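For subunit A:
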Amino acid sequence: MPINMLKTKFAEIAVCVAATPDTPSAPLVTETAHAAKGYDLDVTVPADRVTGAARIMDEAAFMLEAITGVDWMAEQQFEIVYDYTAVALGARVVVRARVPRATPELPTISRIYPGANWHEREAHDFFGIVFTGHPELIPLLLPEDADFHPLRKDFGA
Partner candidate 1 sequence: MSLSHEFIMGLVRLTLYVVGLIAFAAFNAAYLSLCERKVPAWFQLRYGPKEVGPFGLLQPVADGVKLLTKQLLVQKGSDVLLFKLAPVMVITPAIMCLAVIPFSETLGARNINLGLLAIFSFSAIHVLGTMLGGWASYNKYASIAAARVVAQNIAYEIPLLLVIVALVMVTRTFNLHEIVAQQAGAFWHWNIFRLQASPLMPLAFLIFFTCMLAESNRAPFDMIEAESELVAGAFTEYSGMGFGLFFIAEYANIVVGCSLATVLFLGGWHCPFGLLPGLHWFMIKMYVLCFAVIWVRWSFPRTQFYGLLNLSWKFLIPLAFVHLMLTAVMLKLA
Partner candidate 2 sequence: MSIEAQTLHRETFILNLGPQHPATHGVLRIKLTLDGEYIEDAEPVIGYGHRMHEKMGENRTYAKFLPNTGRMDYVAAMFNTHGYVCAVERLAGITVPERAEFIRVITAELNRVASHLLWVGAFLIDLGGFTPLLYTFDDREQILDLLEAVTGARLTFCYYRFGGVCNDIDDDFIAGTRKFIAHLRSRMPMYHALITKNIIFRRRCEGIGPISAENCRKYGATGPVIRGSGVAYDVRKAEPYSIYPRLDFNVPVYGQGDCMARYLVRMDEIVESLRIVEQALDRLPGGPVMAEKVPRILKPPKGDCYFNVESARGSFGVRVVSDGTDKAYRMKLRSPCFSNLSLFQECSRGMLLADALALLGTLDLVIPDIDR
């Protein structure tokens, strides 16, 4: 695996994300050991920057593997995790964003990655996260009339 090439790519991504204007907080970019974590780069971006991050990943020819949510009850936040993998490099990047639990909204990346459509619908099913601009945010796995979000930690409580 061409490690150097990887690193420069990661640096580029980090620079690009960091360089986006009017960012309230600079993105957190940490390099992680693949053997310990299963991914090479851990990027945290503000919620409204996920599309920018997705665009960078798209330009670097990464593939979108999954989008998932994590309900951090204690912090009253949802974490949205985007898993990217590079087909050619065998490298894996995690992009995270956090939204408040009360107003879980962030932009969709389904225009950049059409495959994100279903993943976002699934995250909406499970957590009730609203992806603004999503073409059809209707239940995917749950029944059409489902109004519950089972993977929220307070579900059923």
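How these were chosen: all candidates are chains of the complex that A comes from, given by their letters.
Points worth noting:
Just so it is clear, a contact is a pair of C-beta atoms (placed from the backbone, for glycine too) under 8 Å apart; a residue touches a chain by one contact, two chains touch by 3 or more; residues count from 1.
None of these values were measured; they are calculated from a predicted model.
Within this complex, subunit A is touched by candidate 2 out of 1 or 2.
Those residues of subunit A that touch candidate 2 in the complex are listed here as 34-39, 61, 63-66, 68, 70-71, 81, 83, 85, 87, 89-90, 92, 94, 113-115, 117-118, 126, 139-143, 150-151.
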